[in-house]
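As you look at this complex, bear in mind that one protein chain is not there, while each of the others sits in place.
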Amino acid sequence: MTGSLQLDENGRLKHLLTIEGLSRELLTQILDRAETFVAQPRRKSALLHGRTVVNLFFEASTRTRTTFELAAKRLSADVINLDVQASSTSKGETLLDTLATLQAMHVDMFVIRHPASGAAHFFARQAGPGVAVLNAGDGRHAHPTQALLDMFTIRKHKKDFRKLSVAIVGDILHSRVARSDIRALRTLGTADIRAIGPRTLIPAEVESLGARPYYSLDEGLEGADVVMLLRLQKERMSGYYIPSPGEFFRTFGLTRQRLAQLKPDAIVMHPGPINRGIEIEGDVAYGERSLILQQVTHGIAVRMAVMAMILGEGRGRRGKA
Amino acid sequence: MTGSLQLDENGRLKHLLTIEGLSRELLTQILDRAETFVAQPRRKSALLHGRTVVNLFFEASTRTRTTFELAAKRLSADVINLDVQASSTSKGETLLDTLATLQAMHVDMFVIRHPASGAAHFFARQAGPGVAVLNAGDGRHAHPTQALLDMFTIRKHKKDFRKLSVAIVGDILHSRVARSDIRALRTLGTADIRAIGPRTLIPAEVESLGARPYYSLDEGLEGADVVMLLRLQKERMSGYYIPSPGEFFRTFGLTRQRLAQLKPDAIVMHPGPINRGIEIEGDVAYGERSLILQQVTHGIAVRMAVMAMILGEGRGRRGKA
Partner (left out) sequence: MTGSLQLDENGRLKHLLTIEGLSRELLTQILDRAETFVAQPRRKSALLHGRTVVNLFFEASTRTRTTFELAAKRLSADVINLDVQASSTSKGETLLDTLATLQAMHVDMFVIRHPASGAAHFFARQAGPGVAVLNAGDGRHAHPTQALLDMFTIRKHKKDFRKLSVAIVGDILHSRVARSDIRALRTLGTADIRAIGPRTLIPAEVESLGARPYYSLDEGLEGADVVMLLRLQKERMSGYYIPSPGEFFRTFGLTRQRLAQLKPDAIVMHPGPINRGIEIEGDVAYGERSLILQQVTHGIAVRMAVMAMILGEGRGRRGKA
């Protein structure tokens, strides 16, 4: 069970693999902990002094890796970045060999990004006692720290998750961010979650996830308090899923004109990096409604919070966990 | 104005973009501060503890990046190295997006190397309050820390900048090092600055910069106290600017024979990495007149000084600057 894989016998976080199975109390505890780091952005903490965090990225993402690297360094951990390409596997070493070897070096935490859904769970199952796994994105499955920073950002600006209308716009089909956000919103009590996009990019199971599908942007944005745009991957732009990037922008892009039709206090979010002129007009991205840069700031704090809760205060040590 | 971009209302350094606009007093203050770091090369300082320095290199240079990395680490900063290639821009993110995103991660200082002249100024103009930019070389424009370490090295060996004859030899046309050195020498009072090289590599505006052109090495070196060689980039060697590398060496290379004709106390400098047998004979590069390795040592100290002056002692913090 996922729940028991992520949590120890006292219900405390052991790995962070997915939002699924985490309680409202635990999500709130993480967000509260992140508040303490946002309040003092430049105070360095010694919580992870002597601990080793390895960023194990099977999918290149300098931006995401940097957020985890900064979070770990601000907690005084030693950080090793490993970009794992085909090369090491071509050396005849399997993924399990790599993981076992790194564990033998007394790594305390692996931050793993992998193109295959389920990879983080796989690694967590193999991890020895006292070794933690953070999922930094696995295939189309989950990206839990992104969902946490999104929730943190919404909470900063909106009072009550239960009364919100949240519109998620774009490529829901391929998005681990969308899956994790919908799950987190549901756990925090949001009932009105809308999945907006062309039919080719809204998966059939969206309703079972807890969101209502909309195939028209204007309809979907009507009365929304929060607009969460998703990144459209370059490889989806070539005609199979959408007619063209320009057509996508005309139909589902957030323009100044559409922004004007939103509720006056609606907020705009995007996990970044943005595609200007595809999901969003450049002016809107850095306009006053946009929280895109706040999301980045909160991303460091949320990652510090998760690392501190899993590894800080003497937790997670071999033989003590 | 450049002056006001680099300096705060009290005339203190806020960014380091170019030597232009810096007073003799400020240059001297930087060199004096660097002395304190040269005196204790292995004492680690806690001045930048809790600060984050990002090396943002749009032009690969392991060597230069390493000097900034070491300087920042010896001041106890957290350092992130980002080599930015076409890839991230191909992801649809503009340079401004990259900078805004990194700032949102609470980076305190960007060390920027970029192939376009003016890039560092551009970034400094976009930087938020409390975020500093160090120019590590932008196009043909400026390389201020190189000029500072060159001045530091000259000052170690020569008493008075005003009485010096300084010969700068080689590819002045494409050299940001030459531009920054000439500017720094002028500010420190040197009147006799000579720009020596083939006509194809001496720009028309050299006299307006404050140097006198020489097209013969022997003439230019006559009576010189300081010989500063420039690196000839590989891409200039293929016939358009010079007939051939060998011909350049015969005409403008510093050989043992030419060394013997210099004033007995003349010193030889080069920003490195040297092209043996093109700008300089191998024996001369590591001979007793050469200060090339001292320049490297001083480069760390000067960069520590600039970082400490901009970010140390509580300066540069958001909301406090």
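Per-chain numbering from 1; labels A and B assigned in written order.
Here is the rule we go by: a residue touches a chain if its C-beta (ideal position, glycine included) is under 8 Å from a C-beta of that chain, and two chains touch if they have at least 3 such contacts.
The structure presented is a predicted model; accordingly, all values stated were derived computationally and were not measured.
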- Who touches the missing chain here, A:L5, A:V38, A:L82 or A:A191? A:L82
- Given B:T18, B:T67 or B:T190, the one touching the chain that is not displayed: B:T67
- Of A:D97, A:E247 or A:D283, which residue touches the hidden chain? A:D97
- Provide the residue numbers of chain B that touch the chain removed from this figure. 41-44, 62-63, 66-67, 69-70, 73-74, 234, 272-276, 278, 286, 293-294, 296-297, 299-300
- Note on the structure: Touching the unshown chain, chain A contributes residues 49-52, 78, 80, 82, 88, 90-94, 97, 100-106, 108, 317-318
